[in-house]
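Note sheet for the following structure.
Here the complex is missing a single protein chain, while all its other protein chains stay put.
Chain IDs A, B and C follow the sequence of writing; residue 1 opens each chain.
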Amino acid sequence: MEVAGIPEVYSSRELNLAEGAEIERLRCTATQPVPEPSEWLDEGDIEKNILLTTVERMIHWGRHYSTWPVNFGLACCAFEMISLAVSRFDISRFGMELLRASPRQADLMIVAGTVTWKMAPAVRRLYDQMPEPKWVLAMGVCAISGGTFRESYSVVPGVNCIIPVDVYVPGCPPRPEALMYGLMQIHDKITSADTTKDLKLPRLGGARQR
Amino acid sequence: MEATETRTEPFVINLGPHHPSTHGVFRMRVTFDGEVVVDVEPMFGYLHRGIEKLAEGRTYTQIIPLTDRLDYLASMTNNWGYVMAVEKLAGVPVPERAEYLRVIVGEMMRISSHLLATGFLINELGAFFTPLMYMYREREKILDLFDMLCGQRLTYNYMRVGGVSHDPPPEFWPAVKRFVREMPGYIDEYEGLVTTNEIVLARTKDVGVLSKELAINASASGPFLRATGVDWDLRRDDTYSIYDRFKFDIPVGTNGDVFDRYMCRIQEMRQCCRIIEQALQQIPRGEFRARLPHLVRPPAGEVYGHIEAPRGELGFYLVSDNSIAPYRFHVRPSTMINLTTLRDLTIGWKLADLIVIFGSIDVVLGEIDR
Amino acid sequence: MKSEPEQKSKRSKDKKRVFGAGIARGLRVTMKGLLGRAITTSYPEHKLVVSKRFRGNEFVWYPARCTGCSTCAKSCPHGNIEVVTRRGNNAYEVEKFEIDTGRCMFCGLCVESCPYDALCLGRGYELAKYRRGDLVLEKEAMQESEKRKPSGYFRPKIEKTLPAQTLLIERAGRKSRKKKESVP
Partner (left out) sequence: MTVALVGTGVAEAVSKSIPGSILASDEKTVVVSADKLYPAAEFLKTSEFAFDYLANLTSADYLDYFEVVYHLVSLKKNHSLVLKTRIYGREAPAVASVVPLWRGAELQEREVFDLMGISFEGHPNLKRILLWDGFPGHPLRRDYL
């Protein structure tokens, strides 16, 4: 990286060391799975039904028909994800027009493939860069648990060690239809979520105190 | 760059590991002077899964699913290369029918892989997603056939030591015949849309030229090597399996630029169709899998088996100590070695050309990082 | 590269250019796409028939046939199958038979190695779950039922009874002469 006449700010060596240190730091801290954001699953019917009905339903309806996934291919599963985006299984039918290249424009992250420790800080950063509310879909067994590479020295044993996962789609790789089914599960989750909780506003009606 | 006084301060851009044009999790640390590439440093390892280490603890049969996940766009040829190396090591004969089946699926895999390579290349030229839609249409047909054969679309686990796992069902044959009959027409369609397109020609002709000498010295292989004019194809020059029974040409480029790589792939697809057609005519009836004990236990020794995978020479180096698992398992990654010359190819070109040149090498990260 | 396209492009340059010819050509491609048969599958409404040998993301296990020999567990590349047996009268009783589909790569080696045809792969793929723990299949979640059908992977008897696969090549291919094809 040396260009004559101009002093370097950081050498390649320093940058590599800094990257290695960050990987090691994450590797030491991320040992336990992050629990799934699934508390809403246990909510009773009555609690679910007391809503800011119309407005909330409208928001959810709009949201679940325009979930934009971030174009985040890691390994083999990425090509099934692309299969989903192109002609035969067209995800435009679900309002997921494009796989966004930037995480800032996306609200769904499809973790498609093996997450290695070297990639883990990048995955974490991409997740942090996505605007709220956001959902994560772990596609394929490598993302769910490390899969066949779980015992390897360089593979994260499940992406849920780094980021919370909403839906797990098993398969190695799952068929595009299986992934579509997973996306529909995400839609279900969106429509039955609780907006006021996301917005951290005091609930109207005093149905429940958190 | 004549006017040196207008030179800007160089700056560094990290392309990847998450970037839509890097075919996965590849990363380049690129130094630019204005928009001109001054230095490229490829960085890998973002998909390093330790397959070589894992394989040391698995039996020879259990490694086959691992090889699927090496170059996941050409799983069949990976299977093939690996089982061929083991057969060479253990001295296992392969039935005729299995050899023909391997050729048929191997060549179909090559078509499918080249379709993606050209599709993504044109995608990166700016024709966003439309060519990919065309290419995927044909690829889905091949995947359907593989699905029929072994029940998966991407990771097949089809070949076994001493043959293949399944005989194709009866409905496989008319579908393959029909596919081979129709495929040249589809290739014409792509060529009509793309090859004579002026934008494509302007962006690819004489871009990223690789010389013959450098290509050989840098151990390039596959269409990347042949595009430079080196007439070297393992299917003919180090004949393996039954390739000596087929008539096919090996397309060779002259210039070694991006366009030649594209043309090599397109013409190779036509040759693949020819090979499949001949194989379909010649295929005999009979056994498709040799009768072997459940656990393969090759004698102590070592072997280097290599085949012409869609992306180049794919080699497997195995060391056996007469146990049920290999002592050492090494994969010669074709695309990683092709990337040796990335720096030479891209310096002096602009950012947009860097993406195109990189796309023309056609990398698959699963194989590079293993 | 000596290529025909180069000659072609020269030829097309020599031709006299007609205003709007390019647009017409482009529209012809569009019309062809518009009038041809669509290849998109509208998934939740129309489902593709999967292959007869489809390796789905679930397992079908027959407790009556299983002897608890654990050949499947031995052939699994990463030890994903857990079998616990208890000595019963005259045979082993399978106490625990567990496969973690959140780790399994569905390579089918266990099915291939089963000497009693007691383990089959399933045909289901719609198995996305909200919780990681739900992906672990236990004995009860693996027995054959109306929803859980075995696949014909390495089970030729089952394969014969399954419906034919939807092939894209038959749906989107060009019209071909109907001819009786021989099976090599």
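Operating definition for what follows: a residue touches a chain if its C-beta (ideal position, glycine included) is under 8 Å from a C-beta of that chain, and two chains touch if they have at least 3 such contacts.
Predicted, not measured: the structure shown is a model, and the values here were computed from it.
Engineer: Which chains here would be touched by the one that got left out?
Structural biologist: The undisplayed chain, in the complete complex, is in contact with A, B.
Engineer: Given that one chain is not shown, which residue among B:Y72, B:Y100, B:F120 or B:W232 touches it?
Structural biologist: Candidates B:Y72, B:Y100, B:F120 or B:W232; residue touching the omitted chain: B:W232.
Engineer: Which listed residue, B:T59, B:Q267, B:T341 or B:S360, touches the chain dropped from view?
Structural biologist: Of the listed residues, the one touching the omitted chain is B:T341.
Engineer: Given the full complex, what residues of chain A touch the hidden partner chain?
Structural biologist: 13, 16-17, 19-21, 23-24, 117-118, 153-154
Engineer: In the whole complex, what residues of chain B lie against the chain that is missing from view?
Structural biologist: That gives, for chain B, the contact residues 43-45, 48, 50, 52-53, 214, 216-220, 230, 232, 237-239, 304, 306, 313, 315, 317, 319, 327-328, 330, 332, 336-337, 339-341, 369-370.
The working rule: only the chains that are shown with their structure count from here on.
Engineer: Any idea how many Å lie between the Cα centroids of chain B and chain C?
Structural biologist: The computed centroid separation for chain B versus chain C comes out at 23 Å.
Engineer: On a C-alpha centroid basis, what's the spacing between chain A and chain B, in Å?
Structural biologist: 30
Engineer: Can you tell me which residues of chain C touch two or more of the remaining chains?
Structural biologist: Within chain C, residues 39, 50, 77, 105-107, 168 contact more than one other chain.
Engineer: Counting only residues that touch at least two other chains, what does the list for chain A look like?
Structural biologist: If we look for residues of chain A contacting two or more partner chains, we find 87-88, 148, 151, 172, 175.
Engineer: Would you mind writing out the residues of chain C in touch with chain A in their complex?
Structural biologist: 39-44, 47-48, 50, 57, 77-78, 100-107, 125-132, 135, 168
Engineer: What part of chain A is in contact with chain C in the complex they form?
Structural biologist: 33, 36, 38, 41, 87-90, 93, 141, 144-148, 150-151, 158, 160, 165-172, 174-175, 177-178, 180-182, 184-185, 189
Engineer: Residues of chain A touching chain B in their complex?
Structural biologist: Of all residues in chain A, those touching chain B are 1, 3, 6, 12, 15, 71-76, 78-80, 82-83, 85-88, 99, 101, 113-114, 116, 118-119, 122, 126, 148-149, 151-155, 172-173, 175.
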